[in-house]
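Below are the structure tokens for one structure; questions will follow.
Every protein chain but one is kept in place in this view of the complex.
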Amino acid sequence: MSDFEPKVVAFVCNWCTYAGADLTGTSRIKYASNVKIIRFPCTGRIDFMLLLKAFANGADGIIVSGCHPNDCHYTSGNFHAKRRWIMFKELMDFMGVDMNRVTFSWVSAAEGAKWADVVNTTVTKIRELGPYVSYKELVNKSVEEEVKND
Amino acid sequence: MKTGIYPGCSLTGSARDYNESVFAIAEAFGLEFIQIPDWNCCGATAAHNLNKELSLALPARILAIAEKNGLDEIIVPCAACYSRLVVTQHELKKDPELKNRICEVIEMDYRGTSVILNVIEWIDKYIVPKLEEKIVKPFNYKVACYYGCLLVRPNKILNYDRVEDPQTLDVVMSKLGATAIDYPYKTECCGAGLSISRTDIVSKLSGKIIEDAEHRGADAIVVACPMCHSNLDMRRPDINKYWDTEFKIPVIFVTQAIGLAIGLSPQKVGLRRHFVEVKIS
Amino acid sequence: MARIGVFICHCGENISATVDCGKVAETIGKLKHVAYSTEYKYMCSDPGQTLIKDAIKEHKLTGVVVSACSPRMHEPTFRKACAEAGLNPFLCEMANLREHCSWVHEKNELTTQKAIDIVRTQVEKVKLNSALQPIKVPVTKTAMVIGGGIAGIQAALDIANTGHKVVMIERSPSIGGHMSQLSETFPTLDCSQCILTPRMVEVAQHPNITLYTYAEVESVEGFIGNFKVKIRKKAKSLDEKICTGCGLCTTKCPQKKIPNEFEQGMGMRPAIYVPFPQAVPNRPVIDKEHCTYYIKGKCKICEVVCPTKAIRFDQPDEILDLEIGAIVVATGFDIKHADFFPEYGYGKYKDIIDGLQFERMASASGPTSGEIRRPSDGQVPKNIVFIACAGSRDPAKGIAYCSKICCMYTAKHAMLYKHKVHEGRAHVFYMDIRSGGKNYDEFVRRAIEEDHVNYIRGRVSTVFERDGKLIVKGVDTLLGAQPVEIVADMVVLATAGVANAGAEDLAQKLHVSYDQHKFFAEAHPKLKPVETNTAGIFLAGACQNPKDIPDAVSQASGSAVKVAALFSQDMLTREPLVAVVNRYAPPMYSTCVGCFLCQSVCPYQAIEREEFKNREGKVVKTVAKINEGLCQGCGTCVALCRSKSIDLLGYSNNQVHAEVMALLNEY
Partner (left out) sequence: MSHSEHHTERNSLAYSIEKNVEVYTQKCYQCGKCSAGCPVAEDMDFPPSMIMRLLQTEDLANDDKILRSHSIWLCVTCEMCLSRCPMEIDIPSMMDYLRQRSRSEKKVNKKAKNIIAFHKAFLNSIKYTGRLFELGLILDYKRQSLNLMQDVALAPKMISRGKLHFIPFIIKGKNQMARIFKKTSN
């Protein structure tokens, strides 16, 4: 397991976490290189079905991070994201997706060190959990079956 | 709820007066507590000065025995012992590895479940609610409430009263009818553990504490710590010699003041054991 | 067929020190649809940009990925370069190899691999980009300045003098702010009120400025050039048009024991009051919390004595709707009251005061007419101690930052004291003397050398009272940390400057960010110090961090120029990254089912209804339509839309999907 390099995708908002991650860079704080960032205007824009697509395509872990409550650049996007997130989480739990593999956090544009911390904690956790194969297998299997049935 | 008491070494010897007053008022208020069986010394200043592990092991043994005997809370009248016990509890909670090591040293299980009360917390919880009806002789004196170091510091760990200008003892004394004066020396150090090895420093520091209380017209200094008491009372001749003064202000324990206010005899609360004569009773 | 050009920047060595740029360029060059891939030392330099432009033309590129620093840094630069080469600027994307990769990882194989992955995502994205045209919106050429202190006054006058309209909102009954409370100002020792009050009058009389005092911002909607602001004009219980400001009511008011805010609680005022004699506007207000009539329903003496019958007890608060093009926030600061520092005895001992109280005491118009006197007994203190950093640079009990102004005002206070009490002794306990600024250090030296102020380097541990004197126990760290005890008559605490109460609330109304200390955040700490991250909202003065007068005024003028520059345009161009609801030919019109859930979550009220009618004029379908002038592109509606009928230009479903796939799948 020691050579397992987790693939972690981070969905972040442009105004807080993306800028916060920029600050991590400007401050030269080092963190694990396993995380790759996808920029959104706002966490409110993130369609959580995309998380499932990411898992199905081999992501081992996911970070969703935006502005702190009340700090949203667009007033309330992060609030709506949070609300949808709560619903989505229950649905995922129900479907048997391992929600330990998703980190939901708030990192502001001023929290460069926190971003490094979120990344490192997540990568360590995912490293312990190991590669996420069960969901991928499940999806591929059902696709195969569909193909068979056609 | 089973309440235990950890008297500590001083209360069996140089602070017998304190011990007597604690037990006297407990009896008067119908309060019961169980002495922790076969308790040992907490190690005091000496242990943490010379050996950190020992300074944690000694209090841990006390706490472990208390747990074994099902004591949910422990009253610790001596402020120094109180501090050692609380700090130990804090350190062992913070560091599970250290806790395991200490458990091995003391050959006992320790979980850290007992609540540790200092004397004022005990008074607040059990005596203050019934105090008013019991007072027969209001303690109508001006008092300087002296908390010393260990009742309030380290404040982040003890989390008791505010660290600057604490008020709990002042409040108890005012409920007895006393007037607590503004007293900036409340939490200044008396010299504590240097009593025997550096009597000169203790005389200097304690002298300042006494001088300010006398200067502000206090009739007595009220304390809640046997170490403070012995430095301010037993060391009075040394203090007067050091400063070339004749300070006469008595130093009494808060428990003695309560005893007197509810009509117990000076004898009963141990006043005759003081070095500095207590004329106010 | 897409032809993508990829340009890898070394950023000097900032990227190339940890990322193998050559390998990145080579690997990317082999990708499908990548027509050109190269590396260069400084892409943002002129030759770098030329390289891009030439490549666009030479290779007929349909999309560009510049792999360099954060897009927050140079996206506009490269998009402009693309536009100059004839490529639609929105067909250019940036891959962040510096902040998100080379600066945060060690030099190794994995880091270079991550760089390749990052570039690939942008290549996949840019393939799906579409040429977009900037959106044009009109500009309302009226500015709003929030806060009437020196920064707000300067900003308002500067904007007004460019010929544009300004609305000034001030929370208290008069403009003037903290500066009107000050005695004399460093480093020149000129009288604060003498230089300020003419400016206050100018604001009141300027034909381009509308002043609303006793007013607060209720809500702000809209965006740059087009804000819709509601302000609440609190009832002054007085008809300002009739009131002559004679002041008779204030002298007759029977309630006279209210601590005077302007005098920092060192004097009293009546319930109907003008905060200070030079107030602008010079009209009283009734403090409803303390007025006997409002409390008990009886009194009305002011109404009886008023010669012009201007009192209006039943006056309601008024809500005004304003159309505003730009906003300057100048809400100032407050001082941290020293009660959190019990060892210094503030609040317990009368003769321990804070710096602002000392200002009032030293002011000729203050409660002691400019004489330094102990609040306890009115005696002139012979020995005075100033404690610097009483709250600042103290993470444990106060605030971690340096309040910047205290070193200078403490030197000034000590100097003023020495000028007024020649035989007195002034001591200053300090940690460092921070006197950067024109003639600032010279000023401090004058206090020490000419006025013989005794500067002691060390902090004070405790202050207590004994026999009517204050015992100050400090230390002289320059003498080997020797304890020092001073028996003083008065102690002045240089308390920290903190954000104004209500700053957080206002920031949320304005949608601008603020830091952990509740100070408003600038858009960039160096290059955008007066902008906020919300376009069209600017900062002036101490609402951003503690500042002295010259700094506050400079920044105010800076923000005024930003407003003027904005107002020099009739139309604004905006990035066209907005949401769109799809449209198809009839009879489908759109996949939108008209549930309008999107409407309920849109923070900008940008979602409208569009009705489609058949030939008979009958409405056959109602679907959502997005007003691109109002939409800010947050995309919340996109994520929420159940029928997937909304998409966000620049961040379309296809684009983000392509990015995720590029990240995860091998190539």
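So that you can tell them apart, the chains are marked A, B and C in the order they are listed, and the count of residues begins at 1 in each.
Everything that follows uses one rule, which is that a residue touches a chain if its C-beta (ideal position, glycine included) is under 8 Å from a C-beta of that chain, and two chains touch if they have at least 3 such contacts.
Given the structure is predicted, the values throughout are model-derived calculations rather than measurements.
Put simply, the hidden chain is in touch with B, C once you look at the whole complex.
Contact with the omitted chain, checked across C:Val460, C:Leu506 or C:Ala523, is made by C:Val460.
Listed residues C:Lys397, C:His419, C:Arg466 or C:Arg609: the one in touch with the omitted chain is C:Lys397.
Which of B:Gln89, B:Thr199 or B:Gln256 touches the hidden chain is settled by the complete complex: it is B:Thr199. If you put the missing chain back, the residues of chain B touching it would be 9-10, 12-17, 38-41, 43-54, 57-58, 61, 104-107, 149-150, 152-156, 163-164, 187-189, 191-194, 196-199, 201, 205, 234, 237, 272-275.
Annotation for chain C: contacts to the undisplayed chain at residues 343, 389, 393-398, 431, 457-462, 473-477, 480-484.
To be clear about the criterion, only the chains that are shown with their structure count from here on.
Viewed as a network of touching protein chains, the structure reduces to a simple linear path.
Remark: among chain pairs A-C and B-C, A-C carries the greater number of C-beta contacts. Each chain gets a centre from the mean of its Cα atoms; for chain A and chain B, those two points are 55 Å apart. Centre-to-centre spacing of chain A and chain C amounts to 32 Å, using the average Cα coordinate of each chain.
Chain centres here are Cα means. That of chain B falls 52 Å from that of chain C.
Contacts with at least two other chains are made by no residue of chain A. For chain B, the set of residues that touch two or more other chains is empty.
By the touch rule above, chain C contacts chain A in their complex via residues 70-73, 96, 98-101, 103-106, 110-111, 114, 117-118, 121, 508, 511, 513, 515-516, 521, 533-534, 577, 601, 603-604, 632-636, 638-640, 648, 651, 653, 656-657, 659-661, 663-665. Contact residues of chain B toward chain C in the complex are 162, 164-165, 182, 184, 212, 215-216. For chain A in complex with chain C, the touching residues are 5, 7, 9, 15, 18-19, 21-26, 28-31, 33, 36-42, 44-48, 50, 53-54, 57-59, 70-77, 80-81, 84, 108-110, 116.
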